[in-house]
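Here it is, the structure in full.
A protein chain is absent from this complex, but the other protein chains hold their places.
Chains here go by letter, A and B, matching the order in which they are written, and residues are numbered from 1 within each.
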Amino acid sequence: MSNVITEKRPVADSAPRPPVTLRQARLPRWSPPVFALVALAAGAGIGLVAGLDSKIQWGLIAALLFIIGTYAVAAKVEGARQAKDRLATSLVWIAFLLAVLPLASLIWETVVRGSKVLDGYFLTHSMGTLPDAMVGGGINHAITGTLQQVGLATLIAAPIGLLTAIYLVEYGRGRLAKAVTFFVDVMTGVPSIVAGLFVLSVWILILGFGPSGFAGSMALAILMMPVVVRSTEEMLKLVPNELREASLALGVPKWRTILKVVLPTSIGGITTGVMLAIARITGETAPVLLLVWGAKTINNNPFEGAQQSLPLYVYQQWQQGSEASYDRAWAAALVLIAFVMILNLVARGIARWKAPKTGR
Amino acid sequence: MDTSAIPQNPPPAAPVEPSEVSGKSVRPGDRVFLGLSRGSGIALLVIMAAIAAFLTYRSVLAIQGDKANFFTTFEWDPTGAEPKFGIAVLAFGTVVSSIIAMVIAVPVAVGIALFISHYAPRKLASPLGYVIDLLAAVPSIIYGLWGALFLVPHLSGLYSWLDDYLGWTGIFSYSQGAARSLFTVGILLAIMILPIVTSVSREVFLQVPKMHEEAALALGATRWEVIRMSVLPFGRSGIISASMLGLGRALGETMAVATVLSPSFLIGLSLLDPGGGTFAQNIASKFSEADTFGQDALIASGLVLFVITLLVNGAARLIIARRKEYSGANA
Partner (left out) sequence: MAKRIDVSGLSAFYGSHKAIDDISMTVEPRSVTAFIGPSGCGKSTFLRTLNRMHEVTPGGRVEGKVLLDDENLYGSGVDPVAVRRTVGMVFQRPNPFPTMSIFDNVAAGLRLNGTVKKKSELNDVVEKSLKGANLWNEVKDRLNKPGSGLSGGQQQRLCIARAIAVEPQVLLMDEPCSALDPISTLAIEDLIGELKERFTIVIVTHNMQQAARVSDRTAFFNLSAVGQPGKLVEIDETERIFSNPSVQDTEDYISGRFG
């Protein structure tokens, strides 16, 4: 082995290059927040002086000033590459703020405006014969309708979706399985209004039934099925094959293996998927508008006559256009959002606690 | 298990002697179970076929009765003595509002996805992802309500501003009044599809192999250069398919458009002035005043929407499938 220890300091390389320095002038750490504050102040100042009344404009001016200012200063102090890096960072941050503001405002408005008339009376009474411009009334009929329609839709869609997923994962080979997989994907993209039109054309126009909660449930079921299939499929695929083989090797028939081994292992995830699907169809308005029509009073029979549902109630109260009906629309929206969010949170909670403990 | 040995139709649950030796599934339980699950799959196919068939059937009825050209007419009057209706305005409005939504939403969504995957402080990143997923579940009617009662009043200032500086283009000219225009619809749709586009893009960005990012880092790349060299190329097809999914939603969105837009059957150059319409919005607004023939006419327009969303979603699936092959080749 050659001994290089004697060669303490090598002479400079034969082709000398400009000395590489590790040091790089950097802007101090506090500069981005300070720049942001300055840009905000300047944006507000310009807005005030120019008399722009919309806060959206103030914000846009501030954002532009921040991006350009940061880029210019960084280009001067740190060089072009660092400036580009800073430009990307500012853009990403502003994209984030740009998105958070409307979404936060949406939640905020719903909660603040919705809590105005939301009370026990509102939850336990229907609209009855109350004139739309009058204060009062409630959403009891809408809650009843939504629960019945969503319940019926789940009764139709969940078993079909579950069994289809079992078919695809446990049995599916060949052309039929491929076709089903493909059309489940296609079905995911069907707009809700198209599902509504389909049921309208068959159930009401051709078969001659009137509007009913059940008609709405069928359209909702069409929207729910592909979601259930997809999520259940994912969960079943997570069950390790060793488990199935262990059971089959004991002489347990395949259907009992599926029922006793595969499904219990993945039941948490499947429940989550079904609940998320329920949350999704609870908020669907368009098919309900076409098929359930909306009613002012409680109709406890989902198979006969028009019913109400929460999202449709929001839409119809908004259409009335009086202050009282706007208040009711916001309050119903708050109830709807709370219902959907609670379903989501519980579903994700279940997924977390009951996650299948696979070896992988 | 050999499925080819099983009869095509679920047999009646007649007691069949289980043959222990052959291992073929002749047990009644197995047969019934397979029959049920395969039957469900077939039911799904039947539903899809029925959707296409019945919509087409009613559409044919409607278009036969249409005294005007279904594709080029600027009018929607199926109930008159001379029924005249056409989808030109709806097609224009649907495409334009969706394009506006995509132009706004995709860059912002990619930005947020990058923020969550690469920029946000680690403690903030995963709760943020969680919140975004939750927001994707907010019902569209609530976006509509918020859009009509909060967004619209706040946009007129911005629109007069745009009119002052860009009004000469014609596209951004704005005569005062409520901002219930296609552009507002585009903004609202953008806000609505942000969560879903963000959430899919974020998933893809998080899948970028660490070693590709480290390769760029070790060459002395800044954070942006790492993203440009390894994250974006890897995630490109994911971004495209996420955008297509978002586009599919924007095209078919009904309630948010119906609440925000002040519709008309004219195509104006200005995007900021009220007017125009979309397929889904038109169905929702015209439904209550439609007779049977009017409903058929709406179904015909729905069929066009159905075909458009099918094409968009199909394209998205194709891109995803390609990406799978692509990443498999590099595994």
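Everything that follows uses one rule, which is that a contact is a pair of C-beta atoms (placed from the backbone, for glycine too) under 8 Å apart; a residue touches a chain by one contact, two chains touch by 3 or more.
In this text, all values refer to a predicted model and were calculated from it rather than measured experimentally.
For the chain that is not shown, the touched chains among those present are A, B, taking the whole complex.
Among the residues B:A88, B:V131 or B:L217, only B:L217 touches the chain that is left out of the figure.
Even with one chain removed from view, subunit A keeps its contact list with that chain: residues 1-5, 7, 9-10, 13, 17, 20-26, 80-81. Listed here are the subunit B residues that touch the chain not shown: 122, 209, 211-212, 214-222, 225, 229-230, 233-234, 329-330.
Everything that follows uses one rule, which is that only the chains that are shown with their structure count from here on.
Here the CA centre of subunit A is 13 Å from the CA centre of subunit B.
On the subunit A side of its complex with subunit B, the touching residues are 52-57, 60, 81-82, 84-85, 87-89, 91-96, 98-99, 102-103, 105-106, 109-110, 159-164, 166-168, 170-174, 176-177, 179-180, 183-195, 197-198, 200-202, 205-206, 222, 225-226, 229, 253-256, 258-259, 276, 279-280, 282-286, 289-290, 311, 314-315, 318, 326, 329-330, 333, 336-337, 340-341, 344-345, 348. Against subunit A, in their complex, subunit B makes its touches with residues 1, 3, 25, 27, 29-30, 32-34, 36-45, 47-48, 50-51, 54-55, 57-58, 107-112, 114-115, 119-120, 130, 134-135, 137-146, 148-151, 154-158, 161, 191, 194-195, 198, 222-225, 227, 245, 248, 251-255, 258-259, 279-280, 283-284, 287, 292, 295-296, 298-299, 302, 305-306, 309-310, 312-314, 317.
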